[in-house]
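One structure is given below, represented as structure tokens, and several questions about it will come after.
Heads up, one of the protein chains got dropped from this complex, but the rest are sitting where they should.
Naming follows writing order (A and B), and every chain is counted from residue 1.
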Amino acid sequence: MGLFILRRLGVMILTALCLTFIVFWLTNLYPNLEKLAKTQGNFRMSDEQVQTYLGNRGYTQSLPVKYGQWLGVLPGYVIEGTDGETRARCEANGAPTEDTATFCGILQGEWGQSTVFKDDVSEIVSTRLGLTGKLMFWVMMVMVPGALIIGVLAGMREGSRTDRSLSTVSIVSTATPEYVSGVILIAVFATPLFGMQYFKGTATSAMDDATFNNFFLPVITIALYGMGYIARMTRASMTEVMTAQYIRTARLKGVSFPNIVIKHALRNALIAPFTVIMLQFPWLLNGVVIVETLFNYKGFGWTLVQAASNNDIELLLGVSVVSVFVVLVTQLISDIGYVFLNPRIRIS
Amino acid sequence: MEELTWTGSMGAILVPLITLTAAVFLTGVVVQLVMGAFAPEVKLQSNPDGTLQGRGGLLGRLENYTGWLFMLLVALIVAFIVIAWFMPYGDAGILGEVSKRFLPTWIALIITFVLSITFKRRLGLYGKLFDSTIGMIGFGLVMFWVFTSIFVGLFDMIGTHDPLQQISGLKNKTPGVVVPEGQDEGFFPHYLLGGDNLARDIFTRMVHGSVIVMVIAPLATIFAFMVGITLGLPAGYYGGRLDTVLSFLANLILAFPVILLFYLLVTPEIVATGLPNFLAAFLFVFPLVFFGVLINSRYKNQAGKNGLLLALVLAPLAVLYFSTISDAGSPLYIWPEALDLFDIPGGILVVFVSVVFVNSPTVFRIVRGLALDIKTRDYVAAAQTRGEGPWYIMLWEILPNARGPLIVDFCLRIGYTTILLGTLGFFGLGLPPESPDWGSTINEGRKLLLIFAHPALPPAIALLSLVLGLNLLADGLREESLKD
């Protein structure tokens, strides 16, 4: 078991390195840097000026070197610029001093400065992540039990009316992406158009003080899309289990229907949805970005959009690292959970 | 000219009827759900005269009633749609006029359904689809948009105005608004679904949006399947190191948050580097490889036939391929202009490429799983023992027998691609801002959503209905392919 986790961890770290390298490469492509130089310096820079501007700030080093420095495994640059100033990476492009650290990258906790928010990236990311965490918590609270109940009820008697109605509901909900359900929900429940203005159409106020009134719509918007998917997985898994021979064995042993469902079917049926829930995280992130943009809730997803659309390289890198990390950790949890839930694999 | 109301004169009778039926139907469904969860098992027994005993009691009756109510509801809605065709302009209200505008689509749909249902026993899986209500509804919704996009895209029929035409004074006006005299050279006196924040006709933009979706989504899905199949088959069939490497790469892409990927790929700066062209050059080569290998593995032993077929298939594909990837402005300008059949704008190309890129790994995983399963069959062993090459086995022995799950996934994936396209539009990535595609129009509309809700709703509902249709269709196909 230990060996298994270790191997998974190894693969995970390799994946994280590859992904961050790709992000790093894409954000450090020359047109992006050029744009950065122009926004930071001045818009009417000539091509040579851009070159020197970037050269002085270490941007023209080779890509692996830059990546190593950013990661914190290579010493940060100290460059004597053409303009006579000496800039050190570890002093945020200030002059190096005695105490200047040699390494300053992600690993050392130096995530850089955001050009949009004029603040430490680590600072921004942690606050925003907290806000998104609050949103996600409620999404999970609504989505997981709802999806499992729908799935189990639908799957326990395949082909029944209950099954048909609930399956249709879950198909409708998976077919409704967040930007559609969000728009419809806001139009119906937050504008006077249909006379049902029960909720607030923005969640900005929920950042400090989340209430049912201002938080319900964003939560339900994200939850709906994922809910249908998990419910369908649960249903599929449940119907498969319910037709298994051992369920027939139980039935012919005289076990009553509720007991068959609870004692015999449920545990076997929940193995698959568990992994699905965990693997939903990359998609939930999608929903978070859309919903936070739509409801103007300034969380992690909103930050991602701001960073990306304003070419805020350091912030975008920080956000990417965190999201890749979250995705990989959930995958790890899903793998381990699968093994734990399934005695066939656990004890072999 | 007066402003149009929603339902016009026939609304007075039909709307309360429909609302009432729908309400009763929904209550019935909910009650039945609650009762069904606690109901005892059905005892299987026939009556003495040989007829089957239905489920008795309240629940049984309820099930019957809700069935009839559903029928009634459908009938009423159909009536609403059909009656509108025969009413003079304006009397049928906005909904009636919208229904009239879709008349070519309705006719095409009716013809398709009548023909399909008549010959359903001879049409294989497609025919079986018409045995399932869910499948039929899904198919209807999908075909509705398919026909609409054909009539709009090829014959310019359904739309009422020009999708880019702005008429002053109609900015953000509510549905049914009258177009001021003399402002419009056209023929249509109303903005059926109102005007957007640039004073364009929302209805026209919505139907024009379907063309873009209907072109990009299926095409991108086909390419994703080509890539996924070409890589997934060997990964599953050979296993070992090849599988480890390819699966790792696939997981790498899957672990990438989609939005982030889009933001990184679909920006003007990235387009300027030519990266999308290189990616396109890589991804679009897969169909060539696929068809080349497909033919070669089968006719390897008959050299003449093989060469002829290869030339016939690969030559046009190669021309298309180079026309697609080579572009005058981009770094990949390798194809003489004379042979360049078309140019795809950088924005569209990058959208297309990213969607293919994001979808391929999932297809890869499905194909790999299917290949792993099917390669253990005896007919694969039989092919091996007569000395068939690995590619023949993969493409002619394994792939055809994996078609069921792949067809189902294909439908789902078109829906999913539509959602992705919408997401791109929603963030204003890739497609030009004036593009009438649904994602972009939702994005336009949502900015003023709290003040003017009507511009965002039609494209949202259109997208919802198409994706829903595809999902229902996939579900119907899956269910029917499992039966018998």
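As a convention for this text, a contact is a pair of C-beta atoms (placed from the backbone, for glycine too) under 8 Å apart; a residue touches a chain by one contact, two chains touch by 3 or more.
Assume contacts and distances are computed from a predicted model.
Entry comment: the absent subunit's protein name, as recorded by UniProt, is "Glutathione import ATP-binding protein GsiA", drawn from "MaoC family dehydratase", "Glutathione import ATP-binding protein GsiA", "NADH-quinone oxidoreductase subunit N" or "histidine kinase".
The hidden chain makes contact, of the residues A:4, A:137 or A:194, with A:4. Among B:122, B:241 or B:386, only B:386 touches the chain left out of the display. Of the candidate positions A:46, A:97 or A:245, contact with the unshown chain belongs to A:245. Although one chain is not drawn, its touching partners on chain A can still be listed: residues 1, 3-4, 7, 159, 244-246, 248-256, 263-264, 267-268, 339, 341-345, 347-348. Although one chain is not drawn, its touching partners on chain B can still be listed: residues 40-41, 43-46, 50, 52, 131, 301-302, 377-379, 381-389, 396-397, 400-401, 403, 483-484.
The definition used in the following text is that only the chains that are shown with their structure count from here on.
Averaged C-alpha coordinates give centres for chain A and chain B that are 26 Å from one another. If you check the complex, the residues on chain A that touch chain B are 11, 14-15, 18-19, 22-23, 26-27, 29-32, 34-35, 153, 157, 160-162, 164-168, 171-172, 174-177, 179-180, 182-184, 186-187, 190-191, 193, 201-202, 257, 282-283, 285-286, 289-290, 293-294, 301, 304-305, 308-309, 311, 316, 319-320, 323-324, 327-328, 331.
Those residues of chain B whose C-beta lies close enough to touch chain A in the complex are 29, 32-33, 36-37, 40-41, 63, 66, 134, 248, 251-252, 254-260, 263-265, 267-270, 272-273, 275, 415, 419, 422-423, 426-427, 439, 442-443, 445-446, 449-451, 453-454, 456-457, 460-461, 463-464, 467-468, 470-472, 475.
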